[in-house]
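For this view, one protein chain was removed and the others were kept in their places.
Then we have chain A:
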Amino acid sequence: MEFGNSGCLSEDGIHVDMDRLKKGEVNLGTSIMAVTFKDGVILGADSRTTTGAYIANRVTDKLTRVNDTIWCCRSGSAADTQAVADIVQYQLGLFAMMNGKPPTTQTAVSIFQDICYANKDRLSAGLIVAGWDERHGGQVYSIPLGGSLHKQSYAIGGSGSTYIYGFCDANWKEGMEEEDAVNFVKEALKEAIKWDGSSGGVIRMVVLTEKGADRHLYLPDTEYQVRHE
C-alpha cells in the first residue's frame, strides 16, 4: 500500500499532500460548507461519494450529527471521517450525561481537533464543525488536514470549494436572515456542483438554532428549487 508523502510538509513547509488516499479508498470528493447567520448556523453539502471515477453513492449524507445541535461536514476519506465523528458523538453523549447539560461547540471542536492532530499521519479528514448552544449562539470551526483549528464566520471545504471562493467572498454577509442564508448556501453549492466533477447529486442542509436541527433537501430534478421531505 502506497501512502505518498502523507502527513509530511513539503520543502516549502506550506503545502500538504492533498492526494493521500490509499488505493481503492472511498473518497468524499466533495463540496461542503457551513455558515453563521442571525439565529444560528447552517451546514450544507453535496451528496457524491466516489471510488476513483465510479460514483459509489449519489445520495450520500455528509452532514453528521455529533450532538443535538452540533453537527459536522465530512470530507476526505469516508471511513476515516465516519470513525472520527463516531468517537466524538460517543464522547459528547458521555459529557452530556455526566454534566447534566449539553456540550458547547467549543468542547466538540476540541475533541475533534485532538483526534485529527494526534492521528494526522494516518487520517485523511477535512472537517467543518458547526454548532449552536444557548451561551455562544451559532459557531463555525474548520479543521483541515493537519489538525489545526480555525474559527470562522463561514467555512467551505472539499474539492468543490476551490470553485466558489470568489462567489462566497462576493456574496457573504454577516448576520443574514435564515432564508437568505439558506439561499447563499444553496447557490454556492450549486456552483460547486456545476464546476467540480467529483461533486454532485442532491444538496443537503441542516439548520441549527434554538429550535434544534432542521433538515433541508433539494433535488437536481427541480434545479434545486423545491425543498423536499
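Everything that follows uses one rule, which is that a residue touches a chain if its C-beta (ideal position, glycine included) is under 8 Å from a C-beta of that chain, and two chains touch if they have at least 3 such contacts; residues count from 1.
Methods note: contacts and distances are computed from a predicted model.
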Given the options "NADH-ubiquinone oxidoreductase 24 kDa subunit mitochondrial", "CTLH domain-containing protein", "Proteasome subunit alpha type" or "ABC transporter domain-containing protein", say which is the protein name UniProt records for the missing chain. "Proteasome subunit alpha type"
Listed residues A:Arg122, A:Lys151 or A:Arg215, member touching the removed chain: A:Lys151
Specify the residue from the set A:Val66, A:Ala85, A:Ala125 or A:Val140 that touches the hidden chain. A:Val140
Contacting the left-out chain in the complete assembly, out of A:Ser31, A:Ser77 or A:Thr209: A:Thr209
For chain A, which residues touch the unseen chain? 36-41, 99, 104, 106-107, 109-111, 113-114, 132, 134-141, 148-153, 174-175, 209-210
